[in-house]
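A single protein chain has been removed from this complex, and every other one stays in its place.
Order of writing sets the labels: A, B and C. Residues in every chain begin at 1.
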Amino acid sequence: MDVGVIGLGEMGSGMTDSLLRAGHRVTVWNRTPQKADAFVAKGAQKAQTPADAFRGDAVISMLADDQAVRDAILNSGVLERAGQGVVHLSASTLSVELAQELEQAHARAGVGFLSTPVMGRPNVAAAGQLNVLVAGDPALIEKVRPVLEAIGKAVWPLGEAPHKANVVKLAMNFSLAAAIGTMGEAFALARRWDVDAGKVAEIMTGTVFDAPVYKIYAPLIVEERFEPPGFRLKLGLKDVREALKAGEAKAVPMPLAGVLRDALLEAMAHGEAEKDLSALGAVPARRAGL
Amino acid sequence: MDVGVIGLGEMGSGMTDSLLRAGHRVTVWNRTPQKADAFVAKGAQKAQTPADAFRGDAVISMLADDQAVRDAILNSGVLERAGQGVVHLSASTLSVELAQELEQAHARAGVGFLSTPVMGRPNVAAAGQLNVLVAGDPALIEKVRPVLEAIGKAVWPLGEAPHKANVVKLAMNFSLAAAIGTMGEAFALARRWDVDAGKVAEIMTGTVFDAPVYKIYAPLIVEERFEPPGFRLKLGLKDVREALKAGEAKAVPMPLAGVLRDALLEAMAHGEAEKDLSALGAVPARRAGL
Amino acid sequence: MDVGVIGLGEMGSGMTDSLLRAGHRVTVWNRTPQKADAFVAKGAQKAQTPADAFRGDAVISMLADDQAVRDAILNSGVLERAGQGVVHLSASTLSVELAQELEQAHARAGVGFLSTPVMGRPNVAAAGQLNVLVAGDPALIEKVRPVLEAIGKAVWPLGEAPHKANVVKLAMNFSLAAAIGTMGEAFALARRWDVDAGKVAEIMTGTVFDAPVYKIYAPLIVEERFEPPGFRLKLGLKDVREALKAGEAKAVPMPLAGVLRDALLEAMAHGEAEKDLSALGAVPARRAGL
Partner (left out) sequence: MDVGVIGLGEMGSGMTDSLLRAGHRVTVWNRTPQKADAFVAKGAQKAQTPADAFRGDAVISMLADDQAVRDAILNSGVLERAGQGVVHLSASTLSVELAQELEQAHARAGVGFLSTPVMGRPNVAAAGQLNVLVAGDPALIEKVRPVLEAIGKAVWPLGEAPHKANVVKLAMNFSLAAAIGTMGEAFALARRWDVDAGKVAEIMTGTVFDAPVYKIYAPLIVEERFEPPGFRLKLGLKDVREALKAGEAKAVPMPLAGVLRDALLEAMAHGEAEKDLSALGAVPARRAGL
C-alpha cells in the first residue's frame, strides 16, 4: 500500500522500517527534514510538507505530544488538502481531549480517521512487534489492516469511537508508571534492610510478576541505568498527567496516579526529564536517603 | 522426614497435603482441633499442643498473623520444650519486628530457625507449587531441603538473617496490592469512558502485563467476584501496614503503599474485611460513583 | 471614579454594591442581562456589551472561570475597543497560564492591566471587606486605589508581574481546601472514637487554630450544612487543579493538593458539584462508613 509517515522520532523510525520491510511504498515527513534522508536510502520517498505525506492509502502520524499534533495536523491545513480516500492512523499517545478534537476535525473534513496508539519501546517498533490499540470505523480498520499488521504483532480493537483507544493507552501507560513506582518503593525498602534489590527483582520476575513490564524495567532500576532513554521520563509524566485529566473529566479519582505524578515532577526538578522513565524508580531511594 | 505443622488454615492445610503426598510423616496442630481430623484420615498424627508438633526433623508454622504466632510460639513455652534438633520453619507472613524477636528467642532457646514465608494462594499450596523465600543458616536450609521441596516449586535464598525473608515477603505483598490497586484505577477510568473493563484487562494480560498477578486478579476485579476469598482483604491490609512499618523503621517513605492502605481501610469500613483482596480493586469504582 | 463591572455573580454583585456605596459611577455587564436590572435600580448603568463597560477609569472583571474570561475578554474584541486610559482589574481566580496570556494581550492592545484576585466569601464582598491581592505596574495601582479601597479592607501588593497575584491566590485557595480537608479527617477520626466533632471544632477554633478559615468552615462541616453554597465545590476543585498545574509548570510536587483533588473529584462523583466547598470535609466521613 501507499503509506505516509509523519514523525521520524525513535518510534516513527522503527515503524517506517517495519513498513518498508513489509513491502509498502512509504513517504516520510519529519519536522527536521534531515532525519528523512536515512529512509530515502532505504527506499522511502521524502515529503516536503505534512500534506505531501497525507495521501495514498494511509498515513500514520507518530509525534511526541499534543502540541506537535496540533502543529502538524490540526493547524497545518493538512486535513483540508488530504488525498482522496486516505485513512489517517493517529499512533501518538495523545490527550483524550485532543483525540476528540481530531475526531471532529476529520469528520468535518471528510477524512477517514482511526486512533491507533501503540505499545512498545523503540526496539519493538523496529521489529514490527508493537501492540496496536485501534478504535474507529470497522470498515476503515479492515481497509488498513496490512498497515496495522506491518507495524504490530497484535491489533486490539476498542470500538468505533476513536478516542476510546486513547483512554486505554493512557490507562496502560499509567499502569506502566505504577509498576515502575512500585518497584522503586519495594527496592528502596529492601535496600535499607540490607537486601540486594537485584535479588528482589529476580524473585518478582521469577514468580508472580513474570511479565515484560517488570522484566524490562527491573534491571534498569536496579542498575540505575537511565541512559540512553527508551521512553523519556518527561513523556511518562505527560501520560500520567493526561490519565489524571481523563479521570478528572469523568470524576474518577486516581490517587495512585497522583503519587506517580508527584514522583515524576520530583525527578523533573532533579534534572531527569530526558532520562529513561525507569528513573522514576529511583525517586523512593533518594527520598530514603539512599 | 518427621515434620510438624502448626496452623491448618487454608494455606497450612494445602502445605500439609503436599507434605503427606511427598511421603513425609506429618504431625498437625490447630487451635480449633477439629480441623486436624481430616488430616488424621489422610495419615497425619494429631498433636494435642503446639509442643507435640514441635519435634522431629522440622516444624512448619503457618499462622494468620503476629498475634497467633506470639500465642502459639513465643508465649506458649514451646521453644523451651522443643524436640532435640528440630528446625522451625516460620512460613507465616509476619512483621519484620516479630521476625527479629523470633530470631532472638530461638537463639536463646538453642532451636534452629529459618524464616520461610511463601508466595501463592491456597490452591497453589495444595499443589505443592509455592514459591518459598528462605533466610537463615545455610546448613539448616540444606537439612530441611526435602521439606522445602515438598511444599514449593522454587526456593529463593535471601541470606543468613531470617528477618530479611520477611522484608522481601512484605515487599512482594505490597507489590501485589499495588498491582490490584492499579488495575482498580485503570478499570474505573475505562468504565467511566464507556470502555469495557474486561477489554482493558485482556489487553493488559495479553501484552506487557502478562504475569500471574494480573491474570489471576484482573478477572476477579472485572467480574466483582470477591467471594469466596482466596486471600482475605484484612490480611492484605495487615501486610501493607507491616510494609509501611518496615519502611518507617528505616525511614523509607512509601506513598504508593500509603494510598493502598487508605483504600483497604475504606474497604474495611464498607464491610469487606473477609472478602478477597481483589475487592481492593473495586474501591476506585465506588469513589467514582460507578 | 467611573468603574465598569463585568460579571454579576455573587462576588461581582457584592463588589458592585460596595462600589456604589463608595460613590463611584458604576456600569455593569452580565452574560444574563436581567441580573443587571437590580443594580440599575440602585443607580448603576447597564452595559449592552462587555465593551460598553470597558471604559472610564477602571473596569473590574469578576467571572467564574478561565472560559468565561476567555469569552468575555480575550475573544470578544473588547481589548481592541477599550476606552482610552481604562485600567482593567482582573479579580477572577484564574489559571496562571491565562493570567500570563492576559498580560500579553493587554500589552499588545496598550490597555492597562492589574491582576487583583480577591479573598472572601460573597457576604464579605458585599461588605466591601475583601482582601485584595494585587500585582502589576505600581503607577496603575495608585491610579485605581479608590476602587481597591471601595471593595477591600486591605490591599496586598505582590510585585509588577500581574500573574504573581494569581499564583498567590491559588496558593491561598489550596491552603483553604487543605484546612477543610484536615478538619474532615480530624472530625472523622474523632467521630469513630465516639467523640463529638463539634467539641473538636470548638477546641481547634478556641486554641491554636483560632482563624477565620476554621471558624467559618468548622460549623458547616460539623452540621453538614453544605447548602446554600458560599463557594461552590466545583470552583474549589478548579482552584486546586490550577494550583497543581502551576506547580507542574515549575516542577513543584504538591502531594497534599493531590489528595485534596481526589477527594474533591469523589465529591463531584457523588453529586456535590454545586454544594459549598465545605462538603469536601464530609468525604473522609463517607470513606470511613460514617
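By definition in this document, a residue touches a chain if its C-beta (ideal position, glycine included) is under 8 Å from a C-beta of that chain, and two chains touch if they have at least 3 such contacts.
Here the structure is a predicted model, which is why all the values come from computation and not from measurement.
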| item | value |
| --- | --- |
| Per the touch definition above, residue among C:H24, C:R55, C:H106 or C:K164 touching the missing chain | C:K164 |
| Residue among C:M1, C:V147 or C:V200 that touches the chain left out of view | C:V200 |
| In chain B, positions touching the absent partner | 241, 247-248, 251-255, 258-259, 261-263, 265-266, 268-269 |
| Absent chain, residues of chain C that touch it | 96, 119, 131, 133, 154, 156, 158-159, 161, 163-164, 167-168, 170-172, 174-176, 178-179, 181-183, 185-186, 188-190, 192-195, 199-200, 202-204, 206-214, 216, 243, 246-247, 250-257, 259-260, 262-263, 284, 287-289 |
| Residues belonging to chain A that touch the chain removed from view | 255, 262, 265-266, 269-271, 287-289 |
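Quick note on the criterion: only the chains that are shown with their structure count from here on.
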| item | value |
| --- | --- |
| Chains touching both chain B and chain C, listed by label | A |
| Superposing rotation of chain A relative to chain B, computed on C-alpha atoms, to nearest 5° | 180 |
| Equivalent interface positions on chain A and chain C, same or different at half | same |
| Approximate Å spacing (C-alpha centroids) for the pair chain A, chain B | 37 |
| Where chain C touches two or more other chains at once, by residue number | 255, 262, 265-266, 269 |
